[in-house]
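With one protein chain withheld, the remaining protein chains of the complex are depicted in position.
Then we have chain A:
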Amino acid sequence: MFLLRLLLKNAFRHQLRTGLTLIGLVVAICAFGLLRTIVDAWYAGVEASSSTRLVTRSSISLTFQLPLNYAQRIRAVEGVRAISWANWFGGVYITERNFFPQFAIDPASYLALYPEYVIADADRLAFLRDRQGAVVGRGLASKFGWQVGDPIPLRGTIYPGTWTFTLRAIYDGADAKTDENQMFVHWAFINESLRQTARQRADAVGVYIVGIDEPNNAALISQRIDTLFANSLAETLSETEKAFQLSFVSMSEAILVAIQAVSLIIIVIIMAVMANTMTMTARERLAEYATLKALGFPPGFVVGLLYGESLLIAGLGGVLGVAATLPLSAAFAQATGTLFPVFQLSALTMGLQLLAAAIVGLVAAAWPAWRMSRIDIVDGLRHVA
């Protein structure tokens, strides 16, 4: 009690200095948490993906398409339970800044493969019936204020012209990991238009989604599919949906590593700043610590005072930092819109933020505590005058 009072009073002796240190801590802890959350968000798509789904695409590159008639042949492969397909639509809603993913899908088979997109039965039916219909995630709908029945005009980039879809359904994610920022339209609707305007591009599929019966057989089934089309004009590459998602993420692996490095560097910087503050503080109190030792207090008492004060300030900074990260990450998620499917400060990240703060406090006090535990009483007392 007495000691806690002493620690608190010591910590706020120089209000400006402690205040500035606290601001630094809060900013650092906050930045650390945000950067980690960005990395988490990046991987969220991968974690959400199912291991009972394979993705089959052209072995050359994603931009090459596969013939529609592969559907039946893949469906016939042993171990395959269901088949659907999707094309990247790549339309622009009003301006490029509004980016969100749109896929032209085979609605019934696709939705059957993605039970995590939860849609009311009536709405699902309405979407299936309307070839110009669209279904969007809850996040996207609330971002643009769309309601069922609204027209959504998209300017085509891959498929020229302006396409107007009618919103027929809004899906909710079955859990927090589900991406609620996508839009789906009818593949057949677009394909029909291609048949009239660009015949050679019609009946082509970007990726096949393959439902399999046994996740453990994923590799085997992938191999069977790819063997089936080996030496054909359009060879395939099949992999689990997770691996497929990772191939996107790993393109940016270097960026992720950089972000993680920066988040750690920030902590190291605040460590140095706070160590400097604590060293200054300790030096100013040299005579006080010498007095305490003269009165018979052991060196450990002085060490405890310094560690206690450092941990108190760092702990306060950590708690305030986490408290600031919560609204900030929400604002960040808002500002980046649909760029990250899921942007959520995790309990693990909050824990790491507090841990980082505690480590900063411990490290910052280490050097001054060591020095002060070794001061000569007579030398220290001389510092008064």
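Methods note: a contact is a pair of C-beta atoms (placed from the backbone, for glycine too) under 8 Å apart; a residue touches a chain by one contact, two chains touch by 3 or more; residues count from 1.
What we mean here is this: contacts and distances are computed from a predicted model.
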> What name does the UniProt record list for the absent chain among "Putative ABC transporter ATP-binding protein", "Transcriptional regulatory protein AfsQ1", "sulfate adenylyltransferase" or "Xanthine dehydrogenase family protein subunit M"?
Replying inline: "Putative ABC transporter ATP-binding protein"
> Per the definition of touch given earlier, which of A:D150, A:D172 or A:E288 contacts the omitted chain?
Replying inline: A:E288
>> Using the document's definition of touch, tell me which of A:P115, A:G149 or A:G296 contacts the absent chain.
In response: A:G296
>> Tell me which stretches of chain A touch the chain missing from the display.
In response: 1-3, 5-6, 9-10, 13, 287-288, 291-298, 377-378, 381, 384-385
